[in-house]
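Left out: one protein chain. Kept in place: all the others.
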Amino acid sequence: MKRDVGAELNIEITDETTLEFQIAVAPQPGAQVTESLSFTLNGREIPLSEIHEISGEHGNRIHTFEAPVGNLEVKYSATVIGHADPPPVRDLDLSTYLRPSRYAEADKFFGFAATEFGDIADSVELLEKVPAWVGARLSYVPGSSDPIDGAADTLLAGSGVCRDYAHLVIALLRAVNVPARLVSVYAPGCQPMDFHAVAEAFVDGQWRVVDATCLAPRQSMVRIATGRDAADTAWLDNHKGSITVNNMVVTATVDGDLPRDAIEQLVSIR
Amino acid sequence: MKRDVGAELNIEITDETTLEFQIAVAPQPGAQVTESLSFTLNGREIPLSEIHEISGEHGNRIHTFEAPVGNLEVKYSATVIGHADPPPVRDLDLSTYLRPSRYAEADKFFGFAATEFGDIADSVELLEKVPAWVGARLSYVPGSSDPIDGAADTLLAGSGVCRDYAHLVIALLRAVNVPARLVSVYAPGCQPMDFHAVAEAFVDGQWRVVDATCLAPRQSMVRIATGRDAADTAWLDNHKGSITVNNMVVTATVDGDLPRDAIEQLVSIR
Amino acid sequence: MKRDVGAELNIEITDETTLEFQIAVAPQPGAQVTESLSFTLNGREIPLSEIHEISGEHGNRIHTFEAPVGNLEVKYSATVIGHADPPPVRDLDLSTYLRPSRYAEADKFFGFAATEFGDIADSVELLEKVPAWVGARLSYVPGSSDPIDGAADTLLAGSGVCRDYAHLVIALLRAVNVPARLVSVYAPGCQPMDFHAVAEAFVDGQWRVVDATCLAPRQSMVRIATGRDAADTAWLDNHKGSITVNNMVVTATVDGDLPRDAIEQLVSIR
Partner (left out) sequence: MKRDVGAELNIEITDETTLEFQIAVAPQPGAQVTESLSFTLNGREIPLSEIHEISGEHGNRIHTFEAPVGNLEVKYSATVIGHADPPPVRDLDLSTYLRPSRYAEADKFFGFAATEFGDIADSVELLEKVPAWVGARLSYVPGSSDPIDGAADTLLAGSGVCRDYAHLVIALLRAVNVPARLVSVYAPGCQPMDFHAVAEAFVDGQWRVVDATCLAPRQSMVRIATGRDAADTAWLDNHKGSITVNNMVVTATVDGDLPRDAIEQLVSIR
């Protein structure tokens, strides 16, 4: 499979600030990746030496830019040929991803999750039941949620976008003792096309991808960033000055037909 | 039916304060009530002229006492012979008790309630389904909840005491458009014996009592205070100084056998 | 003083529903009021006999309409000549408006309020300090808050609209033992003109109006609805069907110059 993915961002920077981007695909060991990244400020291309790349915990790549006031154009594209090896399984991750996190507050869900799912001992079954439950209870409504909303807010509101679906899945799975985390992905076939967020759960000895929104086939997703929740995987973090995103275009395609997905399949992001 | 109810409270007042008690039974039009109330401070009985009785919105009686430092003993007892008329139906109440309140934040539950119960149009059916659902999801665990917990906290925690059960029932009913409120009651048969809290919902033209804890038969409950939630019905409110409740004994009995209750019956507090 | 106030609303009703309006001015004993109210559905005026008026707890007027599908035009206007008597002081209110409520969760603020304001014993001083503190900490940003936000959310967010300012003032005042409540008003001079929300606190034997937004002089406000918080004073409540507010125009003027207001004055809504 050949996948072409990318993003074009136009950002107005009104105060000097530090920007962190997570838009480049994660390392894809075993696959062949060609990519291009450019930053253009007020029409002048910035040497990549001024862009600092930090390697995150799972190899996810954070591009940091000390941004002066001005108009910033960021363009990223990548072609991924073949499939990456399945994500590695590390002991520490199985501990870390059981812990409650900012938007997947599993510790608030112990009682609720035990009642709804406590009698299911098999994690393969949980991997099917929990997202089906979440998908049935939530409506996908762009604009219905806030960036500070966590899984508890989403459960009550009954609506949200992809990150909200994923956070609720993650909180519920952790609460019944299944390690789970968030992955931002390029998702060919996603409608509307945008950066997509899915859950990844440790089931039957592997990290399996879970998408309660069912917006795109999991088999062709390309991993960007992996973390506890959206606090770790934002495509843009701005901690200081004031900025405005004027425009954002995300692309993700496969050559040929999209793969067929079915909720009962165990799929890894590759 | 003859019901004997009462409470004995011993309170240490360490700072001068204003105390409000709601321990006397509400007016019981149609029934025959004899009662006795005494306040004793440091062993000396206080003339009832120093106790101010405020009549609440549904006739509930608030006894206010400007308390100096000292040890306060409060004793209340009442005998209720016969049954009161069913609670009156006022237009304003049907509006007020649809509104979200402090501990029954119905506005947070619109999405969740619509998914769980939105396809049930009949309020008689809702009156059976909602408390059954709440009763199945919560465990009665004394000490498991905080006084500042609302229905959303209770839903997640999966446990609570009578007021938590009632708040969750009320929030869910209001969210599907059934007026609902909290009633504090003396509840013969309740185990452990204590002040009890139940929900009251407007169904089929009358206010019907709902007790998702199923701790006591509804037919012999005696109404104390009625309001939006526990903020309106506390047996003791202390807004200023520091106090300690040393002891509290609640009694509630019927002559003869306790009535038999069944969840599918429509019962009013009388 | 002569005040002209009013509102014109255009509402699309897509499902049959019950609508409750609180747009008519409260009874103004001592002043002279002339008013007009009309409901027009799909271009045809509805006889006022089909509009049910419920009298709320403080005389506030709730106009209820069983709305079929269609386009509803509501027009209200009133002229108030002279000033109403100051709001009456009722024992029960002094108890009720100390209680925590949905959006003014005073019980969550006991610790915080005691630290910030606990050493101020005088309620006249609190009436000046609390709104000044709130006004300094919040930014007025339309669209920055959600309808389900309470005072705790507002404190953290540091921004909101008039109801958020009022809720935070009310929560803090109650937490330091000053009865406080919400009043919706027509507010001549308010920019942008809209239904306005202010707090009312019981200080020095009277209900005094508090407006931490300082958007309009308090002396010319006209009372609409009074209650615990915005749950009681919404200009429109819709509990069932789906509606869209197409348009809303609020007007409020005085003849002559606007009164001059100063934060240290004790003012009642009249």
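Should a chain be cited, it is by its letter among A, B and C, assigned in written order, with residues numbered from 1 in that chain.
Methods note: contacts are C-beta pairs under 8 Å (C-beta built on N, C-alpha and C of every residue); 3 or more make two chains touch, one makes a residue touch a chain.
Being a predicted model, the structure only gives us computed values, none of them experimental.
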| item | value |
| --- | --- |
| Among shown chains, those touching the left-out chain | A, C |
| Per the touch definition above, residue among A:Thr14, A:Ser95 or A:Gln265 touching the missing chain | A:Ser95 |
| Given B:Glu125, B:Asp146 or B:Asp255, the one touching the chain that is not displayed | B:Asp146 |
| Options C:Pro29, C:Pro68, C:Gly111 or C:Pro142, residue touching the unrepresented chain | C:Gly111 |
| Residues belonging to subunit C that touch the chain removed from view | 108-112, 114-115, 136-137, 139, 152, 155-159 |
| Residues of subunit A (touch criterion as defined above) contacting the omitted chain | 20, 52, 54-57, 62, 64, 91-92, 95-96, 98-102, 105, 107-108, 147-148, 177, 231-232, 237, 239-240 |
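Operating definition for what follows: only the chains that are shown with their structure count from here on.
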| item | value |
| --- | --- |
| Third chains touching both subunit C and subunit B | none |
| Chain at maximum distance from subunit A, centres defined as averaged CA atoms | B |
| Whole-Å gap separating subunit B and subunit C, where each centre is the average of the chain's CA atoms | 30 |
| Length of the line joining the C-alpha centres of subunit A and subunit C, rounded to whole Å | 43 |
| Averaged-CA centre spacing for the pair subunit B and subunit A, given as whole angstrom | 47 |
| Residue numbers of subunit B (touch at least two other chains) | 108 |
